[in-house]
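For reference, the structure discussed in these notes is given below.
Excluded from the complex is one protein chain; the other protein chains are retained at their positions.
Letters A, B and C name the chains as they come in the text, with residue numbers starting at 1 for each one.
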Amino acid sequence: MKNLKLASRETHERTAVTVAGIEVGRNFAVIAGPCSVESEEQVLETARAVKAAGANMFRGGAFKPRTSPYAFQGLGMRGLRILAKARQETGLPIVTEVIDPRDVCWVAEFADVLQIGTRNMQNFSLLKEVGKSNRPVLLKRGMYSTLEEWLNCAEYILSEGNPDVILCERGIRTFETYTRNTLDLSAVPAIKELTHLPIIIDPTHSTGRISLIGPMSLAAVAAGADGLIIEVHHNPSEALCDADQALTPDTFADLMSRLRTLKSFLDQQPCRGDR
Amino acid sequence: MKNLKLASRETHERTAVTVAGIEVGRNFAVIAGPCSVESEEQVLETARAVKAAGANMFRGGAFKPRTSPYAFQGLGMRGLRILAKARQETGLPIVTEVIDPRDVCWVAEFADVLQIGTRNMQNFSLLKEVGKSNRPVLLKRGMYSTLEEWLNCAEYILSEGNPDVILCERGIRTFETYTRNTLDLSAVPAIKELTHLPIIIDPTHSTGRISLIGPMSLAAVAAGADGLIIEVHHNPSEALCDADQALTPDTFADLMSRLRTLKSFLDQQPCRGDR
Amino acid sequence: MKNLKLASRETHERTAVTVAGIEVGRNFAVIAGPCSVESEEQVLETARAVKAAGANMFRGGAFKPRTSPYAFQGLGMRGLRILAKARQETGLPIVTEVIDPRDVCWVAEFADVLQIGTRNMQNFSLLKEVGKSNRPVLLKRGMYSTLEEWLNCAEYILSEGNPDVILCERGIRTFETYTRNTLDLSAVPAIKELTHLPIIIDPTHSTGRISLIGPMSLAAVAAGADGLIIEVHHNPSEALCDADQALTPDTFADLMSRLRTLKSFLDQQPCRGDR
Partner (left out) sequence: MKNLKLASRETHERTAVTVAGIEVGRNFAVIAGPCSVESEEQVLETARAVKAAGANMFRGGAFKPRTSPYAFQGLGMRGLRILAKARQETGLPIVTEVIDPRDVCWVAEFADVLQIGTRNMQNFSLLKEVGKSNRPVLLKRGMYSTLEEWLNCAEYILSEGNPDVILCERGIRTFETYTRNTLDLSAVPAIKELTHLPIIIDPTHSTGRISLIGPMSLAAVAAGADGLIIEVHHNPSEALCDADQALTPDTFADLMSRLRTLKSFLDQQPCRGDR
């Protein structure tokens, strides 16, 4: 693919990105947690629940890029402190979004993985800054972006010296209105033939419908994805954002058990070239 | 969903569409064969191969809706006779496209399933005509169409008295250029909550890339699809259309074995409400 | 452009399509009238009004391709008779849609121009049939179609022997929801560099908003369009379809006066190569 150097499949066979001992690309990653950090109680309760269900990373937003300037923008530093407490209690590494290049350096002290959101995929100043940090980066696909543009954004990060990029497909914008976006699951095998970087799937923001999260998570596993990022809220009806697409801890635990069964079945199959 | 009556989930729990003893919606359907009927030798050789690999229906186009009037338009009646011979020899029921309402009545004498292609999804005269026939209809999603529009097209067929509609997601048109179209796999669980009709997936035309067909077929099974339609050609490099996206019989046989293993594993899992 | 022969700019400099003495491509065409024929009174009253305002063709649908089978499908033959009466009274030639290849031959006896709607752009059987008729064809762009695909559909008609094709840009499907579709006005100069056929604009169906019809009509004239097709209803609030996007006769008359002024101003400008 044009212009790709460090991100190209030709340079490495496969990269595993290590996050607190989890080798993403070798170990299946399940990142779960609420859309935004709202309170200590909410975060700790949800973190305990997703840990118990088998998630191996915790997500939560302290900085929320919202369409309207009048919508809840996140708790900022206070939110990061709550996330740190959740890590301390559960041992789960923390994935959290950073939206301003000036924040990268201190957010990196709280976060185990720095998330670049879909609206910032081509925020090149931000990419360069996380490229200079020593934290793995979760790079979400722009909702309007081609695979080529996305991989070039990974290249921005890699070329600054940070080799640890995890790609995340989160749906692209189409004319369909039944789902929030259209999950492009074919990005999983496509990305795997273009780059050595791991790729995970976000079934929550792509579909925007609780009923579709389970089937799309199983499909992602079957397609060869390296992990999932799923919104879980201890009390979805009271969530400050995305209230209607977060799983409850119980539904999440049920999904986790099905994912584990499917994953361990697939891992026992003889290896084939095209996977 | 607005205006849906006969196609609505509210009217039935699940419909199985019976094609030559195969209950689509209960039995997993694998429809395989070449894009277009080119010769008797090509069709018979491919039909034997896909039968041996475990496909339970055979596809082949005698009428090809092509972008240019100067491209190969199919063998017409002669192609249908070749398809009939393939059925006679292999016992596989025949799925073939009809593109003109005047042809429905006699094509239905050769075909076991009448296919409506993506460009004709809203060809309402054609829909009404297949709605009056006594053959099951494979209704492909328009590459530009919402789920609501698609289901309303099924409603056109049902409202003429034909209850046997199989839906087929074959990719929607987006800005992405790496794949031919974007496979909207979330349509599988979405359709299952909106209608009682079965839905199958076309991984060939949606991705347009041989390397993506395997992973997307497995993902379709995991997402709960009722079947697949896959292009197979005994000699892809000589195919008169879509030469670069047909599987060889060998690759297809390998895929079938993986699909069977996955499908039988999933069928053993305890039933869950959201599937 | 690939595969284009008869439609290519290279074969002719410019084609004017003659409709009842109006040379579309040389004379500016304004086609006005209701979405569908509902009654004789409605049609005659609207036809008189648009004639008085300066329209030079009358439109009205007797066959309506509707999303739902339960929506009003048009008056059929009875609608065509009403349209013929309107022509008799006003002298305006009639533009009406045909949706079934079996109808082309007798609809052509009532219509001066056969319209192919956006959903039927790639209904190749229908294209071939209108290609065999001796009536000019108004070929709307598929809402999902590229310029290349559209011109190949014109080629289908031309290659059957009918040289009289008028192209009509009517909006493409995008993610924007404020407008019904997105009017691709750049198609006007693009089409003019690719083909010798005339192109008109449909500001009604592309925008779906009365307030945008005036500005987009003026813009179409400035971009070099050869005409417009505009929905006018003598009593929009009672229209059986598209009630909220039809102009009243008064608003239409006002727009016509502005269009005439702009058009005659532009026609006085010295000729320049890139127009």
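One rule holds in what follows: contacts are C-beta pairs under 8 Å (C-beta built on N, C-alpha and C of every residue); 3 or more make two chains touch, one makes a residue touch a chain.
All of these numbers come straight from a predicted model, not from anything done at the bench.
Residue-wise, the contact with the chain that is not shown comes from C:Glu148, picked out of C:Glu23, C:Glu45 or C:Glu148.
Which of A:Gln122, A:Asn235, A:Thr248 or A:Thr261 touches the hidden chain is settled by the complete complex: it is A:Gln122.
Although one chain is not displayed, its contacts with chain C can still be listed: residues 144, 146-148, 172, 174-179, 182-186, 188-190, 193, 206-207, 209, 211-212, 214-216, 218-224, 254, 258, 261-262, 265-266, 269, 272, 274-275.
Although one chain is not shown, part of chain A still touches it, namely residues 2-3, 5, 65-71, 99-102, 119-120, 122-126, 142-144, 148-149, 152, 155-156, 159, 173. In the full complex, chain B touches the hidden chain at residues 173-175, 177.
Rule of thumb we're sticking to: only the chains that are shown with their structure count from here on.
The geometric centre of chain A is 48 Å away from that of chain C, both derived from CA atoms.
Averaging Cα coordinates per chain places chain B and chain C 35 Å apart. Mean C-alpha position of chain A lies 34 Å from that of chain B.
Residue positions of chain A touching 2 or more other chains, listed in rising order: 174-175, 177.
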